[in-house]
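A protein chain is absent from this complex, but the other protein chains hold their places.
Read from first to last, the chains carry the letters A, B and C; within each, the first residue is number 1.
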Amino acid sequence: MYSQKIEITFGAFNNRHLQMAKLDELQDIVTQTRRDILRMVHKVNSGHPGGSLGCTEFMVALYNEIMDLKEGFDMDGIGEDLFFLSNGHISPVFYSVLARKGYFPVEELSTFRLINSRLQGHPTTHEGLPGVRIASGSLGQGMSVALGAAQAKKLNGDDHLVFSLHGDGELQEGQNWEAIMYAAGNGIDNLISTVDRNGKQIDGPTSEVLPMGDIAEKFRAFGWDVLEIENGNDLEEVIAGLNEAKSRTGKGKPVGIIMNTEMGNGVDFMMHTHAWHGKAPNDEQLEKALAQNPETLGDY
Amino acid sequence: MYSQKIEITFGAFNNRHLQMAKLDELQDIVTQTRRDILRMVHKVNSGHPGGSLGCTEFMVALYNEIMDLKEGFDMDGIGEDLFFLSNGHISPVFYSVLARKGYFPVEELSTFRLINSRLQGHPTTHEGLPGVRIASGSLGQGMSVALGAAQAKKLNGDDHLVFSLHGDGELQEGQNWEAIMYAAGNGIDNLISTVDRNGKQIDGPTSEVLPMGDIAEKFRAFGWDVLEIENGNDLEEVIAGLNEAKSRTGKGKPVGIIMNTEMGNGVDFMMHTHAWHGKAPNDEQLEKALAQNPETLGDY
Amino acid sequence: MKKYTDQGKNDTRSGYGAAMTELGRSHPNVVALCADLVASLKIQDFIDENPDRFFQTGIAEANMMGMAAGLTIGGKIPFASTFANFATGRVYDQIRQSIAYSGKNVKICASHAGITLGEDGATHQILEDIGMMKMLPGMTVINPCDYNQTKAATLAIADYVGPVYLRFGRPKVANFTPVDQKFEIGKGLLLNEGTDVTIIATGHLVWEALKAAESLEEQGISAEVLNIHTIKPLDEEAVLKSVKKTGCVVSAEEHNYLGGLGESIARTLAVHYPAPQEFVATQDTFGESGTPADLMEKYGLNNKAIEKAVLKVMKRK
Partner (left out) sequence: MKKYTDQGKNDTRSGYGAAMTELGRSHPNVVALCADLVASLKIQDFIDENPDRFFQTGIAEANMMGMAAGLTIGGKIPFASTFANFATGRVYDQIRQSIAYSGKNVKICASHAGITLGEDGATHQILEDIGMMKMLPGMTVINPCDYNQTKAATLAIADYVGPVYLRFGRPKVANFTPVDQKFEIGKGLLLNEGTDVTIIATGHLVWEALKAAESLEEQGISAEVLNIHTIKPLDEEAVLKSVKKTGCVVSAEEHNYLGGLGESIARTLAVHYPAPQEFVATQDTFGESGTPADLMEKYGLNNKAIEKAVLKVMKRK
C-alpha cells in the first residue's frame, strides 16, 4: 500500500551529532517548532495549537535525542525505534519536528490543511508523507497500533523500542484500556507510552468534563511500570524522564510516562486555558505569539 | 416501541413474603433454577450453562430477597429497583429466575432458543418478554445502559437502585472502562455492579487468555467503592454481600462487587473447567446433572 | 421554475442547537448527551437552561450510546450528539444492540457529516454513515438540507417514538426552506416540478440541485427536484411518481455512492420501475483536508456535477 521506501539524509540533527548536542541546541529546535506550529495554524485558520505547543519539548527530545533512528524512511521501520502519535490532532508539532529532522522539506509545512497536501489535518499514511506510519485523528486507537508494532519487533528479533503519545482526555476512550490491559498481560516491555497530562480537553478541564482521578495509579493497577515527568515543558526533565523510561524497558512490563504539560506552552496568552485546544490565532495574536518565540533556525 | 405495560401478579415469592423467607426456601429456588438451566440448554443442544450455574445463587437472591420490585412489569420501572444483565449469554439463569418469580409462565422456558420464541439465545426486549429491559449478548454494553437508567432514576427523584451483572472476561471490553470512569467521575451512587469472577472465559482461564490482575484494585483505582464476595455460590454470603453493597449506596460513589464463583457450580463434572461455558449436556450427562439437583418446585 | 432565495447562510448544526433550546423548554423529558464537543454541536443554551438534563460523557462515545439507551428506561428522550463519524462508525454495535434492536427512543444527532467538515480531513469526514444507519432495522434516517429544515426535523423527531439518526453539517450554507415548514418524517418534498429529469437530493446537495435546475432551465431542460430528507423510511411513492414522469434520475448526496441514498433509489427503481440513474456522490474515496467549497468542487459534489450528471442521464433515456 503506502509503504514506498524513501531515501532521506538527515541533516544537521542526525543521531551521532545529537548525542553531543547541547541542550540549547535542542531548545533552538523547540523554539523554531513553536513558530512553525503557530504559523501553520494561523495560515489556514484551523488546527490545534494548544496540545501541540504543550508537547513540543517532548517531540523535539524524542526525535532529536531519544529515539534511535535510521536514515531514510520505510514503512516497516525494522532496526530503528518507532513513534506513534495517537492524539493526531496535535499534527502541527509532529509535522514540524519531522520536517526539521529531515523527513520532508520544511517548505511543505506551508501546505498544512490545504487541499492536495500531504500534511492533512490529522496525520495519515494515505498521502505518503515520510515519517508517518499510521493515520490518527479519531482518538483512542494509537496504543493498539503501537502494541502491534512492538509485537512485530519481537517477532523480527528487532530489539528497538516503540514510543507512543496520547492525550489525557483521550484516555477516556475505552480502547485504550483494552490496550493497556493487553500490554501488561502480555509483558510488552518494548513499549513506552506517554500521556500528555495537560488536564484539558475540548470542553474544558478534564476535571470538569470527566474527572479522571489519578492516571498513574490506574496504569499501575493495570500492571504497568509508571513514571512521571513533573514538568513536561522542561527539556532536561523530559530527556531525563525518557531516558529513565528506556532503562526500564525489557523488564517484563510496559512502561508508561505521565507527563505534566501546560497546554499552549510558550505563548503566554494561550496558557492556563483550554481555549486554544483547536483555535488558531488571528494576525495580531500571531505577531504577539511569535515575538515570544524568536526565530532560531529560520522560518519555512 | 416495546414498552407495553403488562399486568402480572407475583406468586408465592412476592417481596413481603420473601423478607421473611427462610434460606432454605431460597435454596429450593436455586436448585430448581439449576434444573431449569440444565433442561433448557439440553433440549436445544446449545446455550451457556457454565456461567448460568455459577450465578444462580446471585440471581435468585437478587430477585427474591434483595431487589425492591413492583408487581407487574413496565419498561420504565419507576418506583422499583432495576437489573441489567450485561453478560447476556447466561440468559438461562435469567429466564428461569424471571419465570419462577412470575414475570412469565414457567412453561415458556421450554421454548428457549427455538424459533418464534420470546426466549432468545440472548435476552432481548424485541419480543416483549416481561422482565427484560435491554438486549444484551454483544458483551460490554450493559454497564453503560445501567448508568443511563441510574441517571434517569435520579432525574425522576426515584431513590431505587440499579443493579447490573458482568462477566470477568467481559471486562476486557473497553466500553466497560468508559462506563466505570464515568460512574465514578459523576458520583453515580445508586448503582451496584457485580462482576462474576469465575476466572474463566471461552478460550480458557482468564489468566491464560488475557491476565486481568486484581480486578478490585482496578475498580478502586477508577474511584469505585468495592467489596468482595468470597464465595458467590454461598447464598448467605451473597445476600450479606448484596445487603452490604446496598448500605454503601447514596454515598457519592458507585458500588462494585467482585463475586468469586465457580463456573458450572452445582454439577460436579461441569466445575473446575471452562469447557461448559457454552456447551450443553447430552442425555446421559443431563441425567447425572439433574440427579445432583433434585426437583424442588416442580419442573416446567 | 419556482425560485428559492437564500435567507442568509447558516449552519445546519445551529438549526439543531436552536431546536434543542426550544425542546429544553417544551419537552421536560428531553435530555441531551455529548462526548466533549458541546460547542461544535451548538447545545450550550440547552445546557445553560437545563444543566440537570445534560450529560457530558467525555470522549467515550460507546458509553454515551449505552447511557442514552438506559435513560429511555425511566421515560427520558435522549438526544445523543457528537460528530457523525463518532456517532455511527465508532459505535455501530452499541447502536445496533442497545438502541435499535432494543427499540429505544434515542435520537442520535450527528454533526460535521460528510466532506464539508473540511480541514480536519478524512479521519473525521464520514461518507458511509447514511449507509450504516439505513441498514439498521427500525432506524429512521434523516439528513436535512438547511438550517430551517434541520430545526424543524429536530423538533419533529422529539415527538416521534423510536430511534432516529439525524445527520447535519458544519459549514454555513444557504438557508432557503420556509421557516414555518412542517417537517413530515418520511415525506419527500417536491421543490420544483419538471418533466425531463428527476434530481433527488438530500442534505447539503439540495441547494446545489436547485442551482443546477435553474441553470438547466436556461438550457431548456426541465428538471424536477425532489428533496428526500428522510432516507429511511424512503418515500418510494414520491420517487416512483417522479421518475415515471421524467424517465430518468440523478441522485445527489454528500456520501459515498456505495450504500447511500443513491443505492436506495436504484433498488427502488430496480424493483418497481427500472430507469437510468446517475450518482452524484463521492466515488469511493476518502476525503481530505481543504475548505468545504474546494472539496465539493474536487469531489464532484456541487451544482456543476449535478448538471453534468443530468446531461449524461438524459442521453441514456
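As a working rule, contacts are C-beta pairs under 8 Å (C-beta built on N, C-alpha and C of every residue); 3 or more make two chains touch, one makes a residue touch a chain.
All values derive from a computational prediction rather than experimental measurement.
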item	value
Which displayed chains the unshown chain touches	A, B, C
Sole residue of C:21, C:97 or C:177 that reaches the chain not shown, by the stated touch rule	C:97
Residue among A:124, A:172, A:233 or A:260 that touches the chain left out of view	A:124
Residue of C:1, C:240 or C:266 touching the missing chain in the full complex	C:266
Chain not shown: contacting residue from A:145, A:165 or A:216	A:145
Residue of A:156, A:207, A:247 or A:282 in touch with the missing chain, whole complex considered	A:156
Residues of chain A (touch criterion as defined above) contacting the omitted chain	1-3, 75-78, 82, 84, 124-126, 133-138, 141-153, 155-156, 158, 174-175, 178-179, 181-182, 185
Touching residues (missing chain, whole complex) on chain C	85-86, 88-90, 92-93, 96-97, 101, 122-123, 127-128, 131-132, 134-137, 232, 256-259, 262-267, 269-271, 274-279, 284-286
Hidden partner chain, residues of chain B it touches	44, 46-47, 88, 113-117, 119-122, 124, 126-127, 135-140, 169-170, 172-174, 201-203, 206, 209-210
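The rule is short, and it goes like this: only the chains that are shown with their structure count from here on.
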item	value
Relative to chain B, chain with the most remote C-alpha centre	A
Inter-centroid spacing, chain C versus chain B (mean Cα positions, whole Å)	40
Whole-Å gap between the CA centroids of chain A and chain C	36
Per-residue multi-chain contacts in chain B, two or more chains	174-175, 178, 181-182, 185
Residues within chain C bordering two or more other chains	57-58, 60, 62-63
